[in-house]
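One structure is given below, represented as structure tokens, and several questions about it will come after.
With one protein chain removed, the remaining protein chains of the complex are shown where they sit.
First chain written, first letter: the chains are A, B and C, and each begins at residue 1.
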Amino acid sequence: MVRGYKLTELALQKSFSDTVWLLLRGELPTELESKMFGAILTIAIDHGPGTASGLVTRISASVKTSIQASVAAGLLAMGERHIGALDSAAKFFIENKETADLADLVAELKSQKIRIPGFGHAVLTKDYRSETLLTIAKEVGFYGQYSKFAEEVEVELNKISSKPLPLNVDGAMAAILLDLGFKPGALTGVFLIARVPGLVAQATEEAQDDTGLRRLSEDEIEYTGPSLRKIGV
Amino acid sequence: MVRGYKLTELALQKSFSDTVWLLLRGELPTELESKMFGAILTIAIDHGPGTASGLVTRISASVKTSIQASVAAGLLAMGERHIGALDSAAKFFIENKETADLADLVAELKSQKIRIPGFGHAVLTKDYRSETLLTIAKEVGFYGQYSKFAEEVEVELNKISSKPLPLNVDGAMAAILLDLGFKPGALTGVFLIARVPGLVAQATEEAQDDTGLRRLSEDEIEYTGPSLRKIGV
Amino acid sequence: MVRGYKLTELALQKSFSDTVWLLLRGELPTELESKMFGAILTIAIDHGPGTASGLVTRISASVKTSIQASVAAGLLAMGERHIGALDSAAKFFIENKETADLADLVAELKSQKIRIPGFGHAVLTKDYRSETLLTIAKEVGFYGQYSKFAEEVEVELNKISSKPLPLNVDGAMAAILLDLGFKPGALTGVFLIARVPGLVAQATEEAQDDTGLRRLSEDEIEYTGPSLRKIGV
Partner (left out) sequence: MVRGYKLTELALQKSFSDTVWLLLRGELPTELESKMFGAILTIAIDHGPGTASGLVTRISASVKTSIQASVAAGLLAMGERHIGALDSAAKFFIENKETADLADLVAELKSQKIRIPGFGHAVLTKDYRSETLLTIAKEVGFYGQYSKFAEEVEVELNKISSKPLPLNVDGAMAAILLDLGFKPGALTGVFLIARVPGLVAQATEEAQDDTGLRRLSEDEIEYTGPSLRKIGV
């Protein structure tokens, strides 16, 4: 039984993502919530073997271990700078959404070298995933105060930044999930659910192709410690 | 891009579980594959806080750590005896499905005290999840040689076992996934994907209720080591 | 080569804990540093199967998985409330060690229900490990400003607390490691090194005794969700 519903009935009548929503929210989603939430999970499902979590999952699979271990390793390569920022972004949105002067706030943070979570990307200059999610949010009616505020922050941030700082998929997901009624503190978990299939696929591919142990070769490493010393000297 | 499709188009047009299938199989599922695969993921989504993985996830969340850490800990409490048996079960089905005398085989394994993976459950005497999945498999046309063999093994096993050894959800999933064309070695990963939402829900609930550190109290532990010794004596 | 020394020479001439110090600090320890650091690592080596990390390691080992996975799971059950508090305790000591009125500070924190990291224990009312470490610190000359401050906090805290809040081993280790010159941010790692042997021993014992899958039985779990509902009702 999940939140009062029988698993056997859910399996017959409801989609996997609707049952995920039920687990997290306690109620089945409406049709529009279902569409929005399905799109959020799907768009975050994978981002390739070069991400911190994808790379770690593949290195782990290359040493020959269990798939559980490789996927767990991938999760442990998620943190403030990769996927783990949703709840920090949500905190920022909640605390500042009624700020009187957003340009001021953004400038102040920049001067203190504080990075706003949910903006910027290691590779992308514009995050097409955020754009798609916000477009869907507008269509199905979940473009609310947080989504709007996130886009306003993006505008102000890019007025004063020397390099592009797009609203990234973490930031867009955080804003829309808040507009969908998710509680702060419960958002990063949604991204974990979305990305685990990507990690499973990376680990399975690595194990089945089996091209050998992944590590750095000696000439990729620079030793920066002291030169040879003798004990007792 | 996932297997040739744009993520943004998948997010608009395809369900999350269909995109999971695409990631793992390289093609989008047919309508019947989609129904079967969605049911498999949904029925395995959670099995409560008392399972090894659910309990470990909650203990981890209770010490105050990140959700990534708690879910990873839960994955690491999956092994041969809990969720991790799908690929072993698949191996058993593949290697033995054409055995001439199944009753003989099962008796022989019992005499050697070898447990067949995918049968038996710590709590359930009949696994209603297996029954539901096999019913759906029959309806949508994926009740093939492996599903049939799994049920035959269940029958033989219970003729000679002193306690009920139901075809459990691991075993049923393994058989149906083989009938769906999944390759051996790629099955346990499907269960991980299915169960991660359950672990996320357990961790989130534990963190939000926050009833304190979970551990055993001293009177729940029995010290079985030697009595007090002195160094050098 | 480790920090300029050959591993082969270290293995012949230096103890394991001295080489740990070398790795973390960049220099070999003096004789007194060696004695203090060895005592710190030894006293924290294990605290039984009932701790959050010990229990999680055992549950993981009971499902039949690798020792790496079980020890990693144990590490993931360390957080602010169990072992992971050393760096928070150090931060508190550094920020407040020159406070003009410690009694005031402690009262203020109590009134805000802010728990000072490094004090209190789930089971112990007086932490004999802290006492031993501080005794050694006095003997070998590392009872410095942080150790002294930690004991002063303990005194003030227990004047106003309704239940005993001993300086626990996390707090004592944090204070002494600061007095030994360890940098804040590098302290929790020392406890991980110290406790991993305990986790390895728990996992090995569990695997070798092999008393079956550890989980909660159904009657140990209370379902607190809604009663049975029908989809679409």
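In the analysis below, a contact is a pair of C-beta atoms (placed from the backbone, for glycine too) under 8 Å apart; a residue touches a chain by one contact, two chains touch by 3 or more.
The shown structure was predicted, so the numbers you read here are calculated from the model rather than taken from an experiment.
Chemist: Can you pull out the displayed chains that the omitted chain is in contact with?
Modeler: It touches the following shown chains in the full complex: A, B, C.
Chemist: Among the options C:A107, C:A122 or C:A201, which residue touches the chain absent from this view?
Modeler: Going through C:A107, C:A122 or C:A201 one by one, C:A201 is the residue touching the chain not shown.
Chemist: Out of A:I59, A:I94, A:L109 or A:V140, which residue would touch the omitted chain in the full complex?
Modeler: Residue touching the chain left out of view: A:I59.
Chemist: Write the list of subunit C residues that the hidden chain touches.
Modeler: Residues of subunit C in contact with the hidden chain: 2, 7-8, 10-12, 14-17, 19-20, 23-24, 38-43, 45-46, 66-69, 71-73, 75-76, 78-79, 83-84, 128-129, 132-133, 136, 183, 185-186, 188-190, 192-194, 196-198, 200-201, 203-204, 207-208.
Chemist: Considering the entire assembly, which residues of subunit B contact the chain that has been omitted?
Modeler: Contact residues on subunit B toward the absent chain are 1-6, 9-10, 13-14, 26, 28, 65-66, 68-69, 72, 76, 223, 225-231.
Chemist: Counting contacts across the full complex, list the positions on subunit A that touch the omitted chain.
Modeler: 48-52, 55-56, 59-60, 62-65, 69-70, 72-73, 76-82, 84, 122-123, 212-218, 220-221
Keep this in mind: only the chains that are shown with their structure count from here on.
Chemist: Expressed in ° and rounded to a multiple of 5, what is the rotation angle of the C-alpha superposition of subunit B on subunit C?
Modeler: An angle of 180 degrees brings one copy onto the other.
Chemist: Roughly how many whole angstrom separate the Cα centroids of subunit B and subunit C?
Modeler: 34
Chemist: How big is the gap, in whole Å, between where the Cα atoms of subunit A centre and where those of subunit B centre?
Modeler: Once rounded, the distance between the two centres reads 26 Å.
Chemist: Which subunit B residues sit where two or more other chains touch them?
Modeler: Residues 69, 72-73, 76, 78-79, 84 of subunit B touch two or more partner chains.
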